[in-house]
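What follows is a single structure, written as structure tokens, with notes after it.
Yeah, one chain of the complex is gone here, protein chain that is, but the others are all in their spots.
Moving on to chain A:
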């Protein structure tokens, strides 16, 4: 129905437009009737893959996606895409799509109906609701995450819900919270158009965020001058475009940031006015380690930085002292604009919170903040890590809109929005990702108190660190039950007891939020295959099944179903029945409900229909006196951010010290959790490659991408290879304390690691490098460090 109505509106509007253009409805240009294009319907959607949030135009013909084009009206990508984006349409058509619910019987699967599947899940939950956990994703759409959040924390009063984004950007969150008192970047992609210097901290945007990287380097083609600086652990495609490559050891970034701050203070080159007006100083409190730390004076801050001379930083980081001076000189120059970019390098880090805070600190100390082009900006890897995880708060400790379960006021507000009896929400944070899987993989009689995990839109069987301990150990545990909603068989479905086929991308409606606070919406354009269904519907249907069985939590305090939606006449729509799910726009109902939560932290969202018209809008989106909804480019900055008081210039209005100031942190350098030694003399980093996204479950099924990058490999330095009699293409065995894997060696290939470092991409489900990675986590964010595992390599 929806489709037809939209097509109708579209064609009416189009003829209207033609009429306007030509002055008469009767005249038509032959050009519009070109036979080749008339049957293709184009519509907008954000790309399915990374956190950049490019908009694509999706071409649909005969109910199938047949083409994709960069959306010229999208501010993020301005008509350009990367190779993944151009081929995103093929991701729907892998031959092995899951199309039927499957229940494990011994070592085989039996096809069951959705009705049976819902009963299986309801039985598991009813049996032990407190031992049930939901493992979600930064690929969840906002309505999907919101439904799961409400189902768990509202319906089951159970806080064991955590997303894969814990593995991805948890330290960015704690960095923002510790510094500004509120999450998410103040700047946006517009900074990339204005900066004079771009510093990439352990970041390879040429491959991981190519559209953003092009946005910068294409400025050079237009004759602009930009200085690019790559601080990294190996040479990459990004390095080739940079004027400076600062090759660092693991945790070298911490030393570098401290070294810059040291020099800014020593040379009296910091921005006195900015620091005196807008900053307090903090250091970690060893007695009570939390994001508030302890306040210190400027003198104490200065003293703490004293040891981090350029020479000492060189010793710690491996970066020459003169390069540290060069960085400090750049920050000392108030006439240039400096943008910092980072992603997994600084986040997957056992000092993740510290290094995030320190980089914000360098920008604050030097006053390189709040002017277009002057911004510390963290990027995300998933399309809705910001929208769904950080804003909807699908984390074990959080509630929607920047609230936390531990805060009684926040719980009360949520109970009011959800119309739940007071005291429903559990004040105790649930298990974070690593704990959740550890509990699940521990036998019940040994204290493992999670029995059932429902996984949606992610692939923990490939992406968790130390897989043997945190995932593979589930095998053979009879009382543990794994439910997986996915679109293809994955490393996770290997151990699944119940597999649910999901609809993906333009097979369903969706709303997501990208790295620059931009909320983006799209409509369903094609039907999912077989019995595959929306993840939101799956959550809704299980909730309804529990409600029908009389499970008290699934009703609000007036006895109405938790996810009740009424039509124009006021009567409830049975959206939990699949054939009625699209009778209403369920996404819109959930979004409008969720939108109320966004005001507390001034992350105001506009009504759903505003996003239908736009190529995304950056929050806070505030209604103007003329009825228009206006987005915000630069947060905390007067004139751009409507919540900044006039005359203040910059106001950190969510300051954790309640004085409108940001916190400038000192954190002492600490070595990585695992450092190379005699037995394991090489440092292994893991990551992505241009062609594959996340665990490769979609991109591996796209022929153009999988042929270009058909398997994982290990990048080695030729000298390390020679020492081990390894030649290009040789099969080698890579070993860590946790596992062993055989891969082909690639010398002088895509990336070029220095001596002592190796790199392995994690996209290959047949070569699970995460069986080798370390599961040590950051003390504040609980995010693991995938970038520094000690390994040894021998020729096979």
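We adopt the following convention: contacts are C-beta pairs under 8 Å (C-beta built on N, C-alpha and C of every residue); 3 or more make two chains touch, one makes a residue touch a chain; residues count from 1.
Convention: contacts and distances are computed from a predicted model.
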item: Absent chain [UniProt protein name; select from "Nitrate reductase cytochrome c-type subunit (NapB)", "Cysteine-rich domain-containing protein", "Aldehyde dehydrogenase family protein" or "Iron chelate uptake ABC transporter family permease subunit"]; value: "Nitrate reductase cytochrome c-type subunit (NapB)"
item: Contact with the hidden chain (one of A:218, A:311 or A:479); value: A:218
item: Omitted-chain contact residue, chosen from A:71, A:314 or A:497; value: A:71
item: Among A:48, A:235, A:323 or A:694, the residue in touch with the chain that has been omitted; value: A:235
item: Footprint left on chain A by the chain that the document does not show; value: 6, 9-10, 13-14, 16-17, 20-21, 30-37, 40, 42, 44, 57, 59, 61, 64-73, 79-83, 86-87, 89-90, 92-96, 206, 210-211, 213-214, 217-218, 220-222, 235-237, 239-241, 609, 612-613, 628, 690-691, 700-713, 727-731, 744-746, 749-750, 752, 764-767
